[in-house]
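With one protein chain removed, the remaining protein chains of the complex are shown where they sit.
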Amino acid sequence: MIKAGIVGGTGYTGVELLRLLARHPQVELQAITSRGEAGKQVSDLFPNLRGRLDLVFSEPEHAKLADCDVVFFATPNGIAMGMVPGLLEAGVRVIDLAADFRLKDAALWQQWYGMEHACPELLDEAVYGLVEVNRAQIKQARLVANPGCYPTAVQLGFLPLLEAGLIEPSSLIADAKSGVSGAGRKAAVGTLLCEASESFKAYGVPGHRHLPEIKQGLQRVSKEPIGLTFVPHLTPMIRGIHATLYGRLTESGRDLQMIYTNKYKGEYFVDVLPPGAHPETRSVRGSNMVRLAIHQPQQGEVVVILAVIDNLVKGAAGQAVQNMNVMFGFKESDGLEDIAVIP
Amino acid sequence: MIKAGIVGGTGYTGVELLRLLARHPQVELQAITSRGEAGKQVSDLFPNLRGRLDLVFSEPEHAKLADCDVVFFATPNGIAMGMVPGLLEAGVRVIDLAADFRLKDAALWQQWYGMEHACPELLDEAVYGLVEVNRAQIKQARLVANPGCYPTAVQLGFLPLLEAGLIEPSSLIADAKSGVSGAGRKAAVGTLLCEASESFKAYGVPGHRHLPEIKQGLQRVSKEPIGLTFVPHLTPMIRGIHATLYGRLTESGRDLQMIYTNKYKGEYFVDVLPPGAHPETRSVRGSNMVRLAIHQPQQGEVVVILAVIDNLVKGAAGQAVQNMNVMFGFKESDGLEDIAVIP
Amino acid sequence: MIKAGIVGGTGYTGVELLRLLARHPQVELQAITSRGEAGKQVSDLFPNLRGRLDLVFSEPEHAKLADCDVVFFATPNGIAMGMVPGLLEAGVRVIDLAADFRLKDAALWQQWYGMEHACPELLDEAVYGLVEVNRAQIKQARLVANPGCYPTAVQLGFLPLLEAGLIEPSSLIADAKSGVSGAGRKAAVGTLLCEASESFKAYGVPGHRHLPEIKQGLQRVSKEPIGLTFVPHLTPMIRGIHATLYGRLTESGRDLQMIYTNKYKGEYFVDVLPPGAHPETRSVRGSNMVRLAIHQPQQGEVVVILAVIDNLVKGAAGQAVQNMNVMFGFKESDGLEDIAVIP
Partner (left out) sequence: MIKAGIVGGTGYTGVELLRLLARHPQVELQAITSRGEAGKQVSDLFPNLRGRLDLVFSEPEHAKLADCDVVFFATPNGIAMGMVPGLLEAGVRVIDLAADFRLKDAALWQQWYGMEHACPELLDEAVYGLVEVNRAQIKQARLVANPGCYPTAVQLGFLPLLEAGLIEPSSLIADAKSGVSGAGRKAAVGTLLCEASESFKAYGVPGHRHLPEIKQGLQRVSKEPIGLTFVPHLTPMIRGIHATLYGRLTESGRDLQMIYTNKYKGEYFVDVLPPGAHPETRSVRGSNMVRLAIHQPQQGEVVVILAVIDNLVKGAAGQAVQNMNVMFGFKESDGLEDIAVIP
């Protein structure tokens, strides 16, 4: 049993971490912090946890985070970078679910996130926590940058073809659709039920913060520069991301399906669907799975990859637990065995 | 490990049984039948089960149900009663999720279900599987009639006050609201997304089949005849039942809250909320919990009880597994530890 | 053509008023005020109005409201009462969509709304704008208090039987369900899509502000004191109220259906459905209709009335326009001819 702490547990990634860790066989939840809710029972805020988790929100200062083996940050961007150096010094391993350590280039980070980075010296050490890509490094990491939700789906979808050199890196298109929980649990007019249900829209077309993160991840496996058009959309449902990925094939006649099944052979959380399939986001709702399908419409030059995840699980809290499992040598699926709830 | 079979596994209660039993520590799923889907992988129909359940639908005749320790019927009404006598004879214990064995009076059953009962001689032996009421009998039962969804919520809500003689039995009102999954997974215009979403309606006001089932259950604890008005409604969501129950108090000044906490002390799946609370159906989504709140508006003569369940879990498949756990001496919460998924 | 002004046009009743008045054949929209959005084009906030309404939000001070023939208040409670005396003095007729003038008793108003009334001397003059009840008085009124959404549905449902003396006034139950737009267009966690969709709950069971308004309206036609239990619920959809009303019959054998068809004969906006019907809220979505059905389950002592309205139309902006039509001698259906959008 290891001791875990959560900083900032009142958002959707926070409650999802709680749901997963409350049943994790190897973890004892030691502390959860929230300035706004300090002193309140966690289950008063999240009644699904009544009887299942006896924990009180505390001020970060009193949370004895330094006694933990691992601390998760489920905070807005810019918070973790202020606290991480101290925790690392105290020997605590850290998994940041926000964006503070995802980009390697501090200047680029500053450009997209609008603030100066507090500890650029850690950016190099931080391991990007896409387990299917960086498993070996994560095992040794002191600091893991948990990937964004869109970047998880888009990278796992594009990487096999990019690695194989089978698509042009310069003309990638990622048309992604997210449930509303991606916008977080904060009072805002735009995500009210009456504004966001029964409607569909794109947002952030001029530029979304996940764009540089995705490009950085794809660039790692490409010799030529990545050219990516990324358009996120808001779809009227709570959970789920569906990424529809378009690439221009560089050769014809290759067995694309096989490339994916080979690439993800042995990956517990990646499910390559049979040819012709169309994955539904609900097939991964509440679970840490990624489901992928590969299409080549009319045997043309364009390949279409469909990828679905639950943005709060594989796209956030579940992936964080997966990272923890790898870091501490647990079974990678510990605490992540939930089957998607259908219907 | 016991061997379990499921008859009729293509509906929503079927897939929910599969989700729960696939992870149950004491159960090996032996067979699942479906005439329509025989020969097909279960996970082809329900992709959430891909990689988690390797089972093929079979014709009932070939399913070797007689080799099972327990068989669940997740069939339309009227199917189980044709097969149950043979299974009991073979020593198999049966849990029927349909209505065939819920009413003790064969004539009443025939009146409400529109067919003659095939084995009225078993109605007496069948135990009504509301565990919180009949735990001792269920332990010994060969045949358990799993309660209906509305009856579960309404009975658990009304029983404490009725037993205590604190409400008039003759003027009960149960205004109940169900998610659309209560209507099952069958092609029908009325439950299309375009018909049932963004709308709310009552149905079956002249008379619903769950009325006699509820009255039978409430009558057991009342000396005077039960008078119940039961109005079910369809609410635009997938899962969940919310029962709003109204009773006229026979005395004033009693601590109603205490009556509920005492009655359900030690019940793992019943959560009596603190005074003033309003349970949300999502707080039990995907879980086997019942959450209750007791109100006495303006300290008047009318008590209002609010009860929520997931109609497919505590209202169907979860309660069936709970019954199985009791019957076979397992821990009552085995396979039912899922925490509701919020958001 | 009359000149109309709207105070507080950025909420859901505001945009609904705009939608209706923009096409009204007899009305010229003169001004719409909003401190927060002053200077902004209305259609920038509400893109459905692009090309259909060329109007800019203005500060209340600059809106020349005194030049209008009629001013609508679509403001939070407590705003109208500060401005109405001045407008009346200037000869402007006022329709308040908030609650400031709905209760006749200033002390009761203060108790439920938590502030002192600014002009209690106007409470007597204000006409309660339930057209089907007060048409003659509304015609002459300087000041109309537009009814609340729940009170509209509940009163139109109960009044025929109460007037006829056919139900006990002391034991009425109104179990009402509202879409989320009833909570308004303000940033709040509780009405986020991720909190309010796929869930159902009661709220305000200890006491809701619409309770005294309903009781006042029902008391008018009853000799004995009204005893009413009113439980509102939030249902996961945008628009619509469904009221399920329960009354205890004082005599048997009466043709209840006939009482409703006679009572509402000639009412353009009240549709009494044939016996056995279950109205859906979507059948009135976007329209000013009320649809009612009357049931007497199993010919027992309890009558069940089902009433549906669109809370933003007949429950707010539509009823306000209906009031205006009556006040100015227009055809009552002018600007209110929209047919509900199905699906």
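A few remarks follow.
Letters are used for the chains, namely A, B and C, taken in the order the chains are written, and counting of residues starts over at 1 for each.
As a convention for this text, a residue touches a chain if its C-beta (ideal position, glycine included) is under 8 Å from a C-beta of that chain, and two chains touch if they have at least 3 such contacts.
In this text, all values refer to a predicted model and were calculated from it rather than measured experimentally.
In the entire assembly, the chain absent from the figure touches the shown chains A, B, C. Only one of C:12, C:72 or C:246 touches the chain withheld from this view, namely C:12. From the options A:53, A:79 or A:237, the residue with contact to the unseen chain in the full assembly is A:237.
One chain is missing from the display, and on chain A it is touched by residues 171, 173, 175, 177, 179, 194-195, 197-203, 205-207, 227, 229-231, 233, 235-240, 242, 244, 246, 248, 276, 278-282, 285, 295, 297-298, 300-302, 304, 306, 308, 343.
Residues 12, 15, 19, 22-23, 46-52, 181, 185, 198, 238-239, 271, 273, 279-280, 282-287, 291, 312, 337-343 of chain C touch the missing chain (whole complex, contact as defined above). Residues touching the missing chain, restricted to chain B, are 12, 180-181, 185-189, 191-198, 236, 238 (touch as defined at the top).
To be clear about the criterion, only the chains that are shown with their structure count from here on.
Top contact pair of chains, counted by C-beta pairs, is B-C. Taking the CA centroid of chain C as reference, the farthest chain centroid is that of A. Here the CA centre of chain A is 37 Å from the CA centre of chain B. Along chain A, residues 12, 181, 185, 198, 238 each make contact with two or more other chains.
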